[in-house]
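Only one protein chain is missing; all other protein chains are in place.
Presenting subunit A:
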């Protein structure tokens, strides 16, 4: 029981950065914009947060720095892909390459430094619930925040006018324009939100998960998030399941090694990626249901007025 609780708690922690970045990308893609720059934005968020935390000593300020670094990167992308209607794939790839390089450059002097990262904070009463209390309510602030954002996005998409606008723009920007909606404004906001969330995910890595900076510390999570959003068929609840499943699988290989399983570590390290994708492929089996949530205009630049 104790072991299971620990595993589940570790699963949530390992899944959180993925959850944050994937939720951001989900909103962005729902507006019809595919931003392949997640990895770059996360890295910029991670390095900005770490550097600011080290120099100011304030984690709160550091988190803001991360979010703004992510938004800054996203706006750069939006300028190319939304305003100038450049190819979204190329612009996103360029953003990742740019972010990877720039973060390594900025962080070069900070490799090997360490800070005191986010501490766990137990929520009174709730944390006393057996198992669930330890898993969900004895975590750091960013984990709580990720849950709040998840709930917010779920409500936003399905129950608010803003969510309706976002879905409409993502499905058919021409029709949205004919209905008097401001397509480019909606897309800009969605891209910026995605950038902020990617920055926050980066902050989680360098301020909470492993409070330090190393080059390329995101280790492909930005890419996994992109796949996750697609396989989760653009539904936030499936993104949550997928992110935590990924977390569980990445913890599992440590646990299995601890239990003395003899298997190649390389194979075990593949496990999270394989399990997550298999699971989500199975979930997205029904094409009609999938179609209801797919943003049809995804990847297509919109030029108003033609």
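Throughout what follows, a contact is a pair of C-beta atoms (placed from the backbone, for glycine too) under 8 Å apart; a residue touches a chain by one contact, two chains touch by 3 or more; residues count from 1.
Here is the rule we use: contacts and distances are computed from a predicted model.
Asker: As a check of understanding, state which of "Simple sugar transport system ATP-binding protein", "LLM class flavin-dependent oxidoreductase", "Cytochrome c oxidase subunit 2" or "Imidazole glycerol phosphate synthase subunit HisF" is the UniProt name of the chain not shown.
Answerer: Per the UniProt record, the undisplayed chain of the complex is "Simple sugar transport system ATP-binding protein".
Asker: Can you work out which residue in A:61, A:181 or A:252 touches the chain that's missing from view?
Answerer: Of the listed residues, the one touching the omitted chain is A:181.
Asker: Return the single residue from A:168, A:224, A:248 or A:298 that touches the missing chain.
Answerer: In the full complex, the listed residue that touches the missing chain is A:168.
Asker: Extract the touching residues of subunit A with respect to the undisplayed chain.
Answerer: On the subunit A side, contact with the omitted chain comes from 161, 164-165, 167-168, 171-172, 174-181, 287-288, 291-294, 296, 305.
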